[in-house]
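Single-structure report; data block below.
Each chain you see keeps its place in the complex, though not every chain is here.
For clarity, chains are labelled A and B in written order, and residue numbers in each chain start from 1.
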Amino acid sequence: MIYNFEEELRRAPKNWGRWGKDDEIGTLNFVTRDHILRSLMTARTGKTFTLGLWINRKEGDPVWIGRRPTVHLMTKDEGTYISGKAEPRPGGGKSADDIVIMHLQGSTQVDALGHYWKDNTLYNGFDSRTTIGGLAKDDVSKLAERGILGRGVLLDVARHKGKGSLDKGEMISFSDLLDTAKEEGVKINKHDIILVRTGFLKTFYEKGPNEFYKDFSEPGITYERELVKWFYENEFIAYGSDTIASEQTYSSTLGIMLPLHIFFLNYLGLPIMEMLWLEELAKDCAEDGQYDFFFIASPLKVIGGTGSPINPIVIK
Amino acid sequence: MIYNFEEELRRAPKNWGRWGKDDEIGTLNFVTRDHILRSLMTARTGKTFTLGLWINRKEGDPVWIGRRPTVHLMTKDEGTYISGKAEPRPGGGKSADDIVIMHLQGSTQVDALGHYWKDNTLYNGFDSRTTIGGLAKDDVSKLAERGILGRGVLLDVARHKGKGSLDKGEMISFSDLLDTAKEEGVKINKHDIILVRTGFLKTFYEKGPNEFYKDFSEPGITYERELVKWFYENEFIAYGSDTIASEQTYSSTLGIMLPLHIFFLNYLGLPIMEMLWLEELAKDCAEDGQYDFFFIASPLKVIGGTGSPINPIVIK
C-alpha cells in the first residue's frame, strides 16, 4: 500500500466544527446566493439532461450487494374498475395508484452525511448511536432542505482513457482527473460539483447482471493525499460518479474498502452522489466541448433517511 | 351548477395528437432550449427554496384518504454493530441503510399524465387497460426523462384574500387568480408554471390530522371555461398547489369531484403537482415583491409509476 491508513486519518482535512457544532449539511454551507447566480451563467445553450437511473426496469436495477431492487405494486388501476371493485367517480373519472418498496440507496441517489462513519462518530462529532431506528443527525432531510445546486463539471475519464468503460477495480488517479480536465479544456473552480465518468454503470445493462456482479469490484477514484487536499481546498460542494458506490471498491492506495466514504462524507461533510447516468451528457459534452453546466439535485426530505433517490438535472 | 359536464367535455380544449400519436409528455413539449434560457433570467437574487414536504414526520404525513403514510425502516444502523450482527469494514468503516414503503403519490408529488382519466382512454388516446399492473403509457418515467423546468409564478390567493388559509371546500375563481396576479404585480407569460397557494396544507400540522380530515374538502381552483381556456392558450407547462389534490375537492361549477384532473392531465396533458410546501416561498415573495422565479422539479424515473415524489426547487 502507498499509505498508512491510521496516519492518513490523522493528517486528512476535516470540516468538523467549521460551521458550528450543530451543522449537518457540511459542504452545502458553501452554497451562497452569489454562488448560485455565478453557477447559473454556465447554462449557455438551454440543453438539459436528467441523470437518474430508471427504476423498476424489467431487466432489473443495479443495486449494491445485499440491497434489493425496488418493488412497484399497483393499488388501483383499470383492472380495479373492470372487476367492479371500484366505481368511476360521478362524471366518469378514474385513477391509478401505486406503492414502491425501495431502498433509499437503491437507485441514483445522494448519501446523507450520516450514511457512513468510522468507529462511533458521525460527521461533525455526533454519536453514531443516533443512527439507530433512523438518523436523528446528519440525515438526508437536512441536505434536502437546501438541495444540491451549483456549477458542475464532468470529468469523462473513460473517454480520456479511450475506453468504453473502465475495467473492474481500475483505479482513477488524481493525475487522471487533472489530465482529463486538461484534455477537456475545462477549468475547475472553487465550489464546483465534480462528476467523474467511468462508463461502468452501463455495463449492467449491456452485459447483464451476472457479468456485472461477477467478482464485483468497481473502478473509480480512491484516497490519495493530494486528491483529498484538492477537494478540501477547492471547497467542492458535492461529488458523484456512475458506479454504485462512486469510488474504487478496493482502494489501491489503502488496501481497504471505500475509504473515500470516510474522508468525504464523514471528514469533509461532502455529499456523495451515486449511480449517476452520464451517458447522454458525456456524448453531448464530447460533441460541443462544453464540460461545465448548471447542476441541480433535489433529494427528498425523508426524516431519518440515510440517503434519497434523486434524478439530477443538468442545464448546459 | 354553472356548467353541464357533458357539454364542457365536448367544448374543452384538448392536446391529443398535437405532438403525434405517441406523445406521453403533453405540455412538457413546450419546453425548448430558448424557453429554458429565458426562464433562467427570472433567477435574479440567488435565493433558493425547496417545496417538498417532510416525509415520515412523527406527527404524521398528510395523504389522500385511502393512502397510507410512508413507512421508513432501517436495515442497518449502529445497533447492528452493537449487537455484533455486522462487523465494521477493515479500517473501521460502518454504514446505515434503510427502506421506505411509500405511495408514489404519498407526499409532494407530480401526477403522471396517466394517473387520471375518464371512461377508457388515457391522455393522447391510449387504452386505459395499459394502466394494469403499472402504467405502460403516460407513466411518470416519461416526464422524468425531461424534468419540469421553467419560469414559475406564485399566485398567493390566501394572502390576496387576507386569510391564513382558505376555508374547507372554498373555490378559487379564475378572476381570483387574475386579481391576485394583478395585486402581486406579476406578469404571467406563455409557458409559465403556475403555482397557487391556498395556505391549506399547513393546517395539517397546525390543527392536527383529526381536524384536517374532518369533513374533508379542500379549497382550490376548479373547472371554469375561461380558466381552462387560459391554461390552454397560454400553453402553461405545469400547475401545482398546496393541497393534496391541487383543486377544489367538490367542484362548485360542475358538482363533481376533481374535474380538473380530467381537463388538465387527460385533456391537456398538463402535469399537476400536489402538496407543494409554499410557506417560506410565499413569505419571501411578499417581502421582496418578486413573484416569479426559476422552477425545477425532477420526478424519479419509476417505470410504470402513476406519479413520483418530488422536492421542487425555486431559484429567485
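Keep this in mind: a contact is a pair of C-beta atoms (placed from the backbone, for glycine too) under 8 Å apart; a residue touches a chain by one contact, two chains touch by 3 or more.
Just so it is clear, the structure is predicted and the values come from calculations on it, not from any experiment.
Undergrad: Wait, 2 copies are placed, so what's the full copy count for the complex?
TA: Taking the entire complex into account, the copy number is 4.
The definition used in the following text is that only the chains that are shown with their structure count from here on.
Undergrad: Angle of the rotation mapping chain A onto its copy chain B, from a C-alpha fit, rounded to a multiple of 5 degrees, please.
TA: Resulting rotation angle: about 180 degrees.
Undergrad: Distance-wise, how many Å sit between the C-alpha centres of chain A and chain B, to the nearest whole number?
TA: 26
Undergrad: So in the complex, which bits of chain A are touching chain B?
TA: The touching residues are 5, 32-37, 40, 43, 45-48, 50, 52-58, 67, 70, 72, 74-75, 77-79, 82, 88-105, 107, 114-120, 128-135, 141, 144-147, 149, 254-259, 261-262, 294, 296-306, 309-313, 315.
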